[in-house]
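Notes follow the structure.
Note that one protein chain is taken out, while the other chains of the complex remain in position.
Take a look at subunit A:
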Amino acid sequence: MNWVGRSLRRFEDPALLRGEGRFTADTTSGALVVRFLRSPIANGRIVSLRPPAEMPPGAVFVSATEMAGTATIKPMLHRFAYRAVEQPVLPGDRVHFVGQAIAAIAAATAELAEDLVEAIEVEYEVEPAVVGLDAALLPDAAPVHGAAPGNVAVEGVLRSPDCETVFAAAPHVVELAILSRRQNATPMEARAGCAQYDRATGRIRLTASVQMPHMLRTGIAELLGMAESDLQVVAPDVGGGFGQKMALFPEYAVLVWLARRHRGAFAWIEDRNENLIASAHSRDQRHVLRGAFDADGTLLGLEAEILANVGAFSAYPTTCGVEPLMAFAEYPGPYKVQAYSARARGVLTHTCPMAPYRGVSRPVITFGLERLMDQAAKAIGIDPVAIRRRNLVDSFPYQTATGLTLDDASYVETLDDAVALLDIPAFRARQAAARTEGRFIGLGLAVFNERTGYGTPAFAARGMGIVPGYEVVDIAMTPGGEIELRIGASPHGQGLRTTLAQIVADRLGVSPDVIRVIHGDTDRTPYGWGSFASRATVISGGACRTAADKLAVRLRAAAATVLQAKAEEITLRDGQAVAASGSSVALAALAKQVHQRSDLFDDFNLAETAAYDPGGTFSNACHAAIVEVDAETGLVRIERYLVVEDAGRIINPLIADGQVRGGVAQGIANALFEEIVYAEDGNILTGTLADYTPPTCAEIPTIEIHHRETISPATLTGAKGLGEGGSIGAPAAIANAISDALAPFGIEITEIPATPPRIRALIRAAEAAR
C-alpha cells in the first residue's frame, strides 16, 4: 500500500470541524487580560509616561521602567553593509511607528484592561515622520535611527563585469519601474499569547500563535536573561501565519516578563486593528528593471535597482535584509541570463516593521520580470509565449548568475501545458470580437521558479547572525505499537500531521492512522526552526523518512530474533514484519515484546533521531489569467485562472491543491485588492478589514490546477516545497492580463494593487493623451 500520492483526508480536521480545536485564545482561562498602550504618533519623544492614577487591586502596569534590564531585540547580518538597529521591548524614550507598544495593563477582564489603558497618562513630543521611500532617501532626510545614517539598513551590490558592454550593444533595451504596495499577511487568527507561571517548578509556559516556537523560546530567554530551560513555548492550533508569525515580537517578551515577575498568568489576544497596524507588514517594494534583448528576443542582460521599505525595525531572526536580499539573489528567476547587475537596499522609515510574507520578495520580482517579458515582447514584436520559451532554462543543473543551482524542473513544459490548455488563437479571436463591442478582455502569463526546502547553507550565505535551516525528527514506537514523531517544524494549517504520517507509513509498512505527529511544543519536540519558506514537507519530511528508515532497521532486527530469520530478509508491510519464509509478527506485538521482554533481545530501543539539512531545490509553475476590465469603472473580473505547477513528488494531492489555491487567492489579493495605506504623518488609514479589503469568494474565481512531477534528486522524498508558489505567480499573471486587456489604451500595469481608482486614472490619462 502506497500512502504517498493519495488524497488522504486530514487528521487535523475533525476536531476543528467540531469547534474542539485549541487555539491560544482558548487556553487563557484564569489569566489576567493584557492590553497594550500603542503609540498614536509615528515619530517622537515620550515626554512622560505614568500608570493610571487609580489602579484596582490586582491590576498591573508595565513599561520600560518596570522592565529595566531587559535586552533589546537586535537580529544580525554579517554581510551587505547591515546596520544593526536595536528594538526595545518597550521603548523608554522614543517611539518609531504608529502602533508601537509602549506600555501594558493587565486586569481581570478585557473591558477593565481597556479602560485602564485609556487612563495611562502619557505625553509625546511629536517630530516629523519619514514614511515613504522617497522621503527616507532624501540627502537631508532625518535618520530613523542614528545607527543608520541615510536610512539604508542593508545594501547588496552585484556588478556583472560584462553588463555594461551587453547593454551598450543590445538591439533592444526595455526599462520598467514597478511598485508593489504594502500588505499585511492577515492570518484569520491574529497574534495571541498566554504566559503562565508554574509555582511548582518555577517554569513559565508561553502558549502562543507562532510559527517558530523554539526560536521564540531562545529569543525571549536571551531578552529577559532567564534560563531557557525555564521557558516552555507551545504553539497549539495556529490560525494561519503566512510568515507574519515567525518574528520575535516584543509583546510575547512582555507576557513572559509579567508571568515571571508576578508569578501568575497573563494573556494577550490581539485585536484586528492592532494586527493591521502593529504586527508586521510586507511587500512595499519599488524596482527599476532593465532588460537587454537581442533582435530575436534573447535576454542578454538584466539590471535591477531594488528598494524595500522595511519599516522602523528589523524583524528577528530574519532581519530587514530578507526582502531586498531575496530580490537581489533571485531576480533572474527561471531565465537564462548571465549578465546581471543589481543593487538592493532596505530602507528604514517610521512605519510598522516588515516581516516575511508568503513568497517574500518573489511575488514582486515575478511581477517585475514577467511584466518585463511582456513589454519586451511588445517592443521587439514577438509573441509573449515565444519570448519566454526562448529564454527559459531548459537544461539542468543550471548555475545562475548569483551562484544558485537550478535543479531539474519543467519551466518550458509547464508553459507549453498552459498554452495548450488556454487555446490562445481562440482567445485572440474572442478578444478582438469583444473589443468591437467595447469590452476589454486580456490574457496574462507568469512563469516563475521558487527556491524551496533550503537548509542552513542558504541562510548562511545571507550572513545571518542566526542561521536557521535544519530539521530534526525523533521517532519512537510505543509499547502499544503506535509511532510517535516529534518534529521541530511547526505547522499552522498546512496539514503536516497528515502529510508526514503518509511519508512514514510507506517506509514502515503501517497505516498512517497509527502515526502521531507531535509538534509545536518546546518541551516535547527536538530543537527546530518551524514552518516557513515552503520547507516543512521537504526538510521535516526528509528527516521523517530517514528516521523511519532507521527505526525500520531496529524493527527488522527485533523481528529477526522473534522469527528466527535474518534481519535483511524481513520486510515490513501491512503492520507486520514478514520473514522470507512467510512467518510474521505484528509490529504492535513486536513492540510490546521489545519493551516488556527486552531480556530476549539484543537491543531494547525502538527510538531513533534523524536530521536533514538540504541545500534546497526549486519548484516552478506557469500561471495564466484571463480577465475582463470594465473600462467605465476600472473593475477587474477574473474569468479564468489556470495553474500548471511542478513541486516534484506530491505527497497528498488534496492538501497540495489547497496550498496552491490559497496562495493564488492571496496573490490575487496582492494584485487587485489589499493595501496598507499610510497618511503623510505616518498614521494608518486602513485599520479595519473593511478598509484593507481581503477578497471573498465573490472575487476569487475557481482555480484550475494541473500538475507535473519532476522528481528532484535534490530532496530525499523527491518533493519540492509548494506553500508559497500560488502567491508568487498571481500578481504577475493578473497584471499582464490587465495590460493585455487594456492594450488598446496603451496601458501597462506597473503598480499593484491595480484597484479600480488606479485603473480608471490610467484610462483617463490615456484618453487625455489622445
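Observations, loosely collected:
Everything that follows uses one rule, which is that contacts are C-beta pairs under 8 Å (C-beta built on N, C-alpha and C of every residue); 3 or more make two chains touch, one makes a residue touch a chain; residues count from 1.
One rule holds for everything that comes next: contacts and distances are computed from a predicted model.
When the listed names "(2Fe-2S)-binding protein", "ABC transporter", "Autoinducer 2 import system permease protein LsrD" or "GMC family oxidoreductase" are checked against UniProt, the chain not shown comes out as "(2Fe-2S)-binding protein".
Considering the whole complex, the residue from A:14, A:171, A:397 or A:457 that touches the absent chain is A:14. Within the complete assembly, A:666 is the residue of A:183, A:593, A:666 or A:736 that touches the hidden chain. Checked against the hidden chain, the listed residues A:310, A:326 or A:655 yield one contact partner: A:655. Only one of the listed residues, A:493, A:512 or A:753, touches the absent chain: A:493.
Panel shows subunit A; residues 9-10, 12-14, 16-21, 23, 25-26, 110-111, 186-190, 237-240, 242, 269, 271-273, 492-495, 654-655, 657-658, 661-666, 688-690, 694, 696-700, 702-703, 726 of it touch the chain omitted from the view.
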